[in-house]
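The other protein chains are all here in position, but one chain of the complex has been omitted.
To keep things simple, chains are lettered A, B and C as they appear, and every chain counts its residues starting from 1.
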Amino acid sequence: MTQEYVAGTREGHVDFINTNDLERDAQQVIPGPSYGYIQSGAGDLYTYQQNEIAFNHKLIVPHVLCDVEHPDTSYVFQGTHLTAPIIMAPVAAHKLAHARGEQASAQGVAEFGTIYTASSFASCSLEEIREAAGPQAPQWFQLYMSKDSGINERIIDMAEANGAQAIVLTADATVGGNRETDKRTGFTFPVGLPIVQEYQKGVGQTMAAVYGSAKQKLSPSDVEFIVSHSKLPVYVKGVQDAEDVQRSLESGAQGIWVTNHGGRQLDGGPAAFDSLQIVAEAVNGRAPIVFDSGVRRGQHVFKALASGADLVAIGRPVIYGLALGGATGTRQVFEFFKKELEMVMQLAGTQTIDDVHHTKLRNNLYI
Amino acid sequence: MTQEYVAGTREGHVDFINTNDLERDAQQVIPGPSYGYIQSGAGDLYTYQQNEIAFNHKLIVPHVLCDVEHPDTSYVFQGTHLTAPIIMAPVAAHKLAHARGEQASAQGVAEFGTIYTASSFASCSLEEIREAAGPQAPQWFQLYMSKDSGINERIIDMAEANGAQAIVLTADATVGGNRETDKRTGFTFPVGLPIVQEYQKGVGQTMAAVYGSAKQKLSPSDVEFIVSHSKLPVYVKGVQDAEDVQRSLESGAQGIWVTNHGGRQLDGGPAAFDSLQIVAEAVNGRAPIVFDSGVRRGQHVFKALASGADLVAIGRPVIYGLALGGATGTRQVFEFFKKELEMVMQLAGTQTIDDVHHTKLRNNLYI
Amino acid sequence: MTQEYVAGTREGHVDFINTNDLERDAQQVIPGPSYGYIQSGAGDLYTYQQNEIAFNHKLIVPHVLCDVEHPDTSYVFQGTHLTAPIIMAPVAAHKLAHARGEQASAQGVAEFGTIYTASSFASCSLEEIREAAGPQAPQWFQLYMSKDSGINERIIDMAEANGAQAIVLTADATVGGNRETDKRTGFTFPVGLPIVQEYQKGVGQTMAAVYGSAKQKLSPSDVEFIVSHSKLPVYVKGVQDAEDVQRSLESGAQGIWVTNHGGRQLDGGPAAFDSLQIVAEAVNGRAPIVFDSGVRRGQHVFKALASGADLVAIGRPVIYGLALGGATGTRQVFEFFKKELEMVMQLAGTQTIDDVHHTKLRNNLYI
Partner (left out) sequence: MTQEYVAGTREGHVDFINTNDLERDAQQVIPGPSYGYIQSGAGDLYTYQQNEIAFNHKLIVPHVLCDVEHPDTSYVFQGTHLTAPIIMAPVAAHKLAHARGEQASAQGVAEFGTIYTASSFASCSLEEIREAAGPQAPQWFQLYMSKDSGINERIIDMAEANGAQAIVLTADATVGGNRETDKRTGFTFPVGLPIVQEYQKGVGQTMAAVYGSAKQKLSPSDVEFIVSHSKLPVYVKGVQDAEDVQRSLESGAQGIWVTNHGGRQLDGGPAAFDSLQIVAEAVNGRAPIVFDSGVRRGQHVFKALASGADLVAIGRPVIYGLALGGATGTRQVFEFFKKELEMVMQLAGTQTIDDVHHTKLRNNLYI
């Protein structure tokens, strides 16, 4: 089955004006079931759609006469210099979109100059990803835990050995959401998942089977397990409420990742951006916050940063860029977000990312 | 007319991914006027549509690190073990949808393992329904009262004799709502209504005529009449406000059924799920609450349970499953809800139905 | 031009299920520009559309066990027995819709048994209208004032002589609204306006010209003028705010008519039903309130009555019924509203119109 799967191999400049163009054009080059797996969301798509709509709940007020010129998106996050506080979200199996898979995307992200979060369900090995990005590129590792502690230790060790600077524990996907598109297309993974090969080969498996092979029964003790085994900071990914912040930090997590998994898990829940407001208040500066879900514009990045996020992660649009242009397309997607962010920063009267963090958004009274 | 009516006879597995599929496919196998009778609602369909939309008024916040695995939907309701707190709502004349009518649906519900509420306007006799379900299956009886007390006594006795464990007095349908689809198709009942044959034969009658032959002038004394005549607990069905809770409980009712009759009666009224919040507060634990109207997803069941419902009843989707696959299709619909509910429970961090009952939903501020 | 205008002459039973049917079918029988004049509203139709949507701002809660049967819509208004508190709104030039014009509509309204409000811009004389309705039929007269006091006195005298029981001073149409449909179709009145012939013949005139020939500069002194000249009670029509209530009552008006002229005058203003809440509070029982604008269902009548209206007036739907079936069609429209109102009263647990007046609607929190 792996042999037969044909993803694109194109490397080079992609023509696009916004991320809608990317989504539309990527549909032409990614095989149907894979495209459906990447693009769609859970259930009736309510939460999926709200993820993007919710950014209108807060408004950026343009400010004038603020003495701003050539605003600077660069950001030093815990000692690491980033071109912008925009990072790569973990996404499974990049080879669904491009033959070089994570090697191409990691290369593009490194060229742009930001953090790459490698998924446990990557279709390249961590060695390959590190090699493509180069030794200095900042990389994080996203962990889906096995039911076997020994396996988990070996995977974490592998991440450390390949230069990961943080472990991101995905806690909101202990079962697969009801992704009906996958059921309709009969999607199964056409590529292998080398990082987790000790517990899941991937090829020919449904997403539900893949999640089923991972550990469902996550608890604070799992965070403690990772913290005790690894010197790396642990981020809990999937936090949307104050009690989850508390549970995460008390168990030793050093970072909070607000997301609803891109609307792919629980339909009927809140938009991630709305949850961000609640989580940021609960965290109250005690840990860095990463945000993803629904980010399609520079203004979305701005609004997330002004709502408490330290870093904003991008998923689907990057995969579309990867499909269309390999490492180059990947890099272009980040450049698109950076360029839009610069424009928004200028018009909002903010010279630096720190200024953005201190910007007060206006509540939209007319929703 | 009865002889000519041709409902489906198919028994077996139904392919569907969600209840929208069921509705669409059932339209192909149920004769047009009958399908219209089953599917549609009252007036401009405002309340009908709000029934489903209203579930978005409350949001399920995903919770992580809650030590949950294989959540358990089973529920013991007043000593009866149920596979899930999801029961069969009373629906008239199942023979509109399938030749075996209530015999097939009662069989399927019994196989799943939950309460079957037989309608007074069933197209099978209570003996046939009991026989199909087996002697142990939990069954309730929904009562449309006759204007004649003697008839009412005989119908209640018949229900008791056939093992009913509760009497559900429908109080919100003392006239038929303005179901314009039925007027356009010229719908009349093509099948008989054996349970109420003393006051209404059914065949060839409009729904308005059927309701007209039942008792309009319902009052607390009718509840008292049933309570005095029968040892069974009485549920008042159609309660949407605090004063109706009070009137029901004071007249001896032991259960409250929140519904707006699936949006089939009064257009321009509240969504049933919005009323549930108000009713649950008014009941304040004094009686069990059953909820129906608009439930199409496991997340809807979860939200109703978290809003005060003890049991959630399903109507139209079950009839579609019955039409498409007889007893098997009926059972599959319940399995669908159970499976979605399990997924939601896992992602919401709830191991048991009791946990669900104690879950706090988030108000949606952005409606 | 008058000779050439061909309106329908059909008299007899009309088949329709709701007022949308009437609007659709009437379009087939009323000449295009006239239909446009009757059907449409002002500007971008925002207020026009909100008139109907606004009824969803308040919800009728179904109530059960209320001991209601065969609810009674009859109503005694200031000594006059009405079949229902639903009356005919003043509408110009019924001959646009039917060759018999106001003679047919007045006959139909009299047969139903309620108040007929004759427009100053009627296409029949008051003598003809009175004759068609019979001597006992309750009739009111709607006044567009001339700039000439003498003419006004003669018109008022004519109304009294023909048995009018009230004078309704339209105060919200001192210029025509921007009815763009009329501009597009080039609508001019194809029929005469006999009642106001002393200041406006009508034939060949645009609506703007007709309004321009009437008095623009209305003030409390105009109410005082009518009050001093006539023994009849004066209703001020077009009241939507507390200060207008005060100004009207202080100038001697004995009734308040809440309307926005069916969304035909000022676009960008409130829905009439929303204004009703404010006006009813301001009136506080000091005068009867008539309501119109957007009423298309029995539930709308119920909601207006429960919000402070004593009488609810119907315009466009009656004209459609008139066009389709003459006096019979007119009567049927009122019967439609009565029948829907009865159904709503039954389901809301209200036996009498007085019960409806005392019903508390539920605020819709989810608009």
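Observations on the model:
The rule we apply is simple: a residue touches a chain if its C-beta (ideal position, glycine included) is under 8 Å from a C-beta of that chain, and two chains touch if they have at least 3 such contacts.
Quick caveat, the model's predicted, so the values are computed rather than measured.
Considering the whole complex, the hidden chain is in touch with A, C. Although one chain is not drawn, the whole complex shows that of C:His229, C:Arg247, C:Lys339 or C:His357 it is C:Arg247 that touches it. Within the full complex, the residue among C:Glu23, C:Glu111, C:Glu128 or C:Asp172 touching the omitted chain is C:Asp172. The chain not shown here is touched by just one of C:Gly79, C:Pro135, C:Gly150 or C:Gly268, and that residue is C:Gly268. Contact between chain A and the unshown chain involves residues 17-18, 55-56, 59-70, 297, 299-300, 302-303, 340, 343-344, 346-348, 362, 364-367.
Residues touching the missing chain, restricted to chain C, are 43-44, 46, 50, 54, 57, 171-172, 174-178, 180, 183-184, 216-220, 222-223, 236, 238-241, 243-244, 247-248, 251, 260, 265-271, 274-275, 367 (touch as defined at the top).
Keep this in mind: only the chains that are shown with their structure count from here on.
Shared numbers divided by all numbers used gives the overlap of an interface; between chain B and chain C this overlap falls below half, so the copies present different residues. Rotation angle for the C-alpha superposition of chain A on chain B: 90 degrees, rounded in steps of 5. Inter-chain spacing, taken between the CA centroids of chain A and chain C, is 60 Å.
For the pair chain B and chain C, the distance between mean C-alpha positions equals 43 Å. Shared interface positions of chain B, i.e. residues touching 2 or more other chains, are given as 367.
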